[in-house]
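Below are the structure tokens for one structure; questions will follow.
A single protein chain has been removed from this complex, and every other one stays in its place.
Take a look at chain A:
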Amino acid sequence: MATYLEFIQQNEERDGVRFSWNVWPCSRLEAARMVVPLGCLLTPLRERPDLPPAHQVDYRAKLWACNFCFQRNQFPPAYAGISEVNQPAELMPQFSTIEYIVQRGPQTPLIFLYVVDTCLDEEDLQALKESLQMSLSLLPVDALVGLITFGRMVQVHELSCEGISKSYVFRGTKDLTAKQIQDMLGLSRPAVPIQQGRPLQAPEQPVISSRFLQPVHKIDMNLTDLLGELQRDPWPVTQGKRPLRSTGVALSIAVGLLEGTFPNTGARIMLFTGGPPTQGPGMVVGDELKTPIRSWHDIEKDNARFMKKATKHYETLANRTAANGHCIDIYACALDQTGLLEMKCCANLTGGQMVMGDSFNTSLFKQTFQRVFNKGLSGEFRMAFGANLEVKTSRELKIAGAIGPCVSLNVKGPCVSENELGIGGTSQWKICGLDPSTTLAIYFEVVNQHNAPIPQGGRGAAQFVTQYQHSSTQKRIRVTTIARNWADAQSQLQHIEAAFDQEAAAVLMARLGVFRAESEEGPDVLRWLDRQLIRLCQKFGQYNKDDPNSFRLSESFSLYPQFMFHLRRSPFLQVFNNSPDESSYYRHHFVRQDLTQSLIMIQPILYAYSFHGPPEPVLLDSSSILPDRILLMDTFFQIVIYLGETIAQWQKAGYQDMPEYENFKHLLQAPLDDAQEILQTRFPMPRYVHTEHGGSQARFLLSKVNPSQTHNNLYAWGQESGAPILTDDVSLQVFMDHLKKLAVSSAA
């Protein structure tokens, strides 16, 4: 084995797991002193057919002992022929992750229920209609598709009828129970008296529901026409009013419809909305344009009239949806806010997507939406449904909680910790919608007592069992088992230190921070993060007391403070300059993306292109902004190409069009190509910003870089390089100085 870095990488590739600590402190007390909790980022659906190596097998007895409970188990009959030389895949050490395909239960096709806002302007609606029509060709052929449109009223379109198009209409102001919705849609069958000795059958269920949910291949023509004829909400909107938009009821009906017809099957409710809900349950803002939609300021002042009620409405819906194993995607495209703050739980709790754009008539939306239906390498849709993630631990470990697009299943057990981190109190979570990049943070607690240390060389183990519905509608179970060495923190601190995964740790801490930020005041969260950072530095830094200059961190911790610095400035924790909707949107993606993406979000990547050499990553620092450079910044949400002052002048002068300056043309083109590559693969598609020195959009770059040069210290740093940032924010340097000071302080 080479370095820990390689080990970590290998583990990630194989199992989709990254632990904050790869050698575990062997007692509860020691673990607590490590500051960063023992936890991992788990990406359950990484595509690799491997199997767990952690079972001890008694080949002669054809028995195997479980590492988690020490129960001895019989092999199933299919494994009768195993021996030391003929091991099933499960038993080979390199297969720590394995996927089982379960051939049981009826296979229900995937369901896509479009919930479409019609209070859009003509152009937007047209674009949305086209996208939806296009999507029909991308859906699995046997998928069931349904359509609900809403504006002032909510219309559930019946797709089976020939001739006249038929829809069921609901008032947008009245909340209905699932039962009422099903009654009104004619979905509830009269109660059949239970006959003794005959199993209850529900053969006609698909027939009934098929009025609203039809296989794509059957009705794509019909539905294409229907979408084509879709009109803007016909109710007049008077001057000074917002259109009446019944998003709350529409979602409620969508949830109720699926709940009644296809519980516990893979289904996506895809909400396309072009503005805030303005009436009925879940309304976010009134229809008077003169009252603006709530801002962070209003929320802090407790001035957001509808927020609590609306949030509650959507939370109830989200929980119901999650209970049914369905997920809700939100595609919100509007220049103003659309109520994502209130609706976020719909996507967050169900594992749905959340996409925010300015208009449906943008490539951002169009391509993002198209990418939902992208197929993976194996030709299958990159989506899975109704996952049930179970975590099992060996005895020394307990489960503290998880943070990610999931809900608790409230399965208590001996391996569940009392102390909650994230969504805790359970060993199982439901992730209704997930894709290969969906990543959960899972936190553990070491329960071993200080005086009962683990024998040397012992290993702790955790197993992640993810049962899910594959996009091919198969039921699958993926089992990932990992084991790590225990180490005594007192004698072997350097092992533990060396096995610290600072990237994973940063993301795990960041998720905890974001999780806290949902319920706590922003400054409190920042203070908590700072304290943790200081404690970590105190623990692992090498320094002389009260001598900041002596402070050193080992290599495996060196980047961590910088991550924290950027995290503090990130939109996940800072709401300044962001609307509540934007904050919700950013946080949504932060808690579900994998480690790499998460790190990009925390600390955007900056590449520099110049004549001085090949493209290179440069510091995310104002000093990197030089006149003769082109910068490419990837913040996950935005791709910014920034032409330095000189480059911009050259471009204006048109050098790139002159044959003798072809190299300049290539230089201009290089970041574009790279950006394109990112744009092609990223989901959701980032906002693409092409700007230059002095351009108004340059703010995207300037707000991210470390303000090492500001209007305050400009002259102290000399003139020759970099671009000053007009901010009072502290720079990384100042931050580090403070950190050192506090870390070495004997007072702390």
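What to note about this one:
As a convention for this text, a residue touches a chain if its C-beta (ideal position, glycine included) is under 8 Å from a C-beta of that chain, and two chains touch if they have at least 3 such contacts; residues count from 1.
What we mean here is this: contacts and distances are computed from a predicted model.
Set against the options "CSN8/PSMD8/EIF3K domain-containing protein", "TAF1C polymerase", "Protein transport protein Sec24D" or "Creatine kinase U-type, mitochondrial", the UniProt name belonging to the omitted chain is "Protein transport protein Sec24D". Within the set A:Phe170, A:Trp296, A:Phe373 or A:Tyr468, the residue that contacts the chain not displayed is A:Phe170. Considering the full assembly, A:Gln155 is the residue among A:Asn11, A:Thr43, A:Ser135 or A:Gln155 that touches the omitted chain. The omitted chain makes contact with chain A at the following residues, 153, 155, 158, 163-171, 174, 176, 180, 183-186, 229, 231, 234-236.
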